[in-house]
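Here the complex is missing a single protein chain, while all its other protein chains stay put.
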Amino acid sequence: MTESLKLTVDEERGDLVVIYTEGYINNQGGEEIANVAYELIEKGHTTLLLNLAQTKIVNSIGISILIEIIERMLLIDGKLAFCCLTPTIEKTFNIMGLAQYAGMYSDEETAIEALT
Amino acid sequence: MTESLKLTVDEERGDLVVIYTEGYINNQGGEEIANVAYELIEKGHTTLLLNLAQTKIVNSIGISILIEIIERMLLIDGKLAFCCLTPTIEKTFNIMGLAQYAGMYSDEETAIEALT
Amino acid sequence: MQQVTLTLPMIPNMELTASTTAGALGEHIGMAQDKVEEVQMAVVEACINAFEHSRSKVREVQVQLLVLGADEDPEGLEITVADDGIGFDPADVAERKDGTELAKLKRGHGLKIIRSLMDEVTIRSSATGTRVTMRKLR
Partner (left out) sequence: MQQVTLTLPMIPNMELTASTTAGALGEHIGMAQDKVEEVQMAVVEACINAFEHSRSKVREVQVQLLVLGADEDPEGLEITVADDGIGFDPADVAERKDGTELAKLKRGHGLKIIRSLMDEVTIRSSATGTRVTMRKLR
C-alpha cells in the first residue's frame, strides 16, 4: 500500500532488458528507473523495455524523467519501449507526445517480438 | 489506482486451483473471492490457493469472509491456503488466529509443493 | 509540526484516503515500510469500525494525523479516528464464546488488530462518540 516504486530487472532476455515497475512513477520513481537504465546502458545494453503492468499511476514529473532516458537512448542509437500500460497511462503518454519516440505495446510478448 | 479487487483463476494446476488477487480485500472483495471459491467447490475442486502477491491491503471484514470460505472447505474436507502475503497481512492473519486453519506459504512454489 | 486533518464521509473505501495519507506521512518521516503498512492497516480498521458501528448521524469520520517529535527529528505518527456516534464500552468488548471455534474467529478483531499493530492505543468513548488515538514510533 505504500507507493514507493519497486523495480525488478530481467537481464536474461538476450539483447533486451525488461524492467518491471510496481507502484507510483513520480519524480523519485522516475529517478530510480533512470538510475537502473543508465547502469544498464553503461553495461552496453541498448534496448530496454519498461513493463508497467503493476504501475497504476504516474505523474508528469516522473514521465519527464522517462523522456530523459529516451533522449539518452537516442544518442546511443538505442531504444526504450513500454508495455502493459493502463488505458489512462497510455492516454497520458500520448497527450505528452511520447508515442513518436518510444514504442508502446499492449503486452510483453508483442513488445519482445517487435524489439528483437 | 482504483481499489476494486481483480481476480484471476488458474485451473490448470491439476487438483489445485490458484486464485490470484489484485487490490483491496474489503467486504466486497471478500465476497468476490467467496463467489469464485464456491463456484470452484461446486465444480468439485477441494484445494484452493489464494495468491495475494498483488494485494497490499485487507480489512477484517474481508478476512472474515475468507474465514467463511475456510469453514465451507473444512466441511468438505478441503483446504484453502494462502501464499505471497505482505508481512503486515501475514501478521494480521496471525492476530486473527487464521494460522491454525489455513496454510500460509511464502511463495507459490512452496505452497504448491506442500498442497499437492 | 506536520499535521493533516481529514473529514471523510462514511462511504465505501473512504478509509483508504486515511491509509494513503498515513502512508505518505510515514514515508515522509522515514518510517520503515513494514511499520508504515502496519499503521495503514490499523487506520483502516479504526475507520471501518466507525463506519460500521458508530451510527453517526452526520455520517462522517474525523481523522487527524500528526507527526510526533520535532520537524527535524520526527519520532513517529499519532493518528486519531473520531466519530460522533453512539459510543461503546471498550472494557465490555469481550471475547465471543459462542459458535464453533472457527466461527468465533469471524468478527470482533478490529480492536485487537489495532492494539497489536500500534505501539500505544487509547480509546475514549461515550454516548456522544468515540475517539481512537494510536501511536507508532519510527
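When the chains are written out, they are named A, B and C in that same order, and each has its own residue count from 1.
Here is the rule we go by: contacts are C-beta pairs under 8 Å (C-beta built on N, C-alpha and C of every residue); 3 or more make two chains touch, one makes a residue touch a chain.
All values derive from a computational prediction rather than experimental measurement.
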Field: Contacting the left-out chain in the complete assembly, out of A:Thr8, A:Asn35 or A:Ser60
entry: A:Ser60
Residue numbers in subunit A that touch the chain omitted from display: 3, 24, 26, 28, 56-61, 63-64, 67-68, 70-71, 74, 86-89, 91-92, 95-98, 101
- request: Considering the whole complex rather than only what is displayed, give the residues of subunit C touching the chain that is not shown.
  value: 2-9, 11-14, 16-17, 20-21, 23-25, 27-28
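Everything below uses one rule, namely that only the chains that are shown with their structure count from here on.
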Statement: Interface with most residue-pair contacts lies between B-C
Task: Let me have the rounded angstrom distance from the C-alpha centre of subunit A over to the C-alpha centre of subunit B, please.
output: 32
Query: CA centre of subunit B versus CA centre of subunit C: separation in Å?
result: 25
Message: So the centre of each chain is just the mean of its C-alpha atoms; given that, what is the distance between subunit A and subunit C in Å?
response: 37
Message: Residues touching two or more other chains, restricted to subunit A: which are they?
response: 1-2
Statement: Multi-chain touching residues of subunit C, meaning two or more other chains, are 19, 37, 40
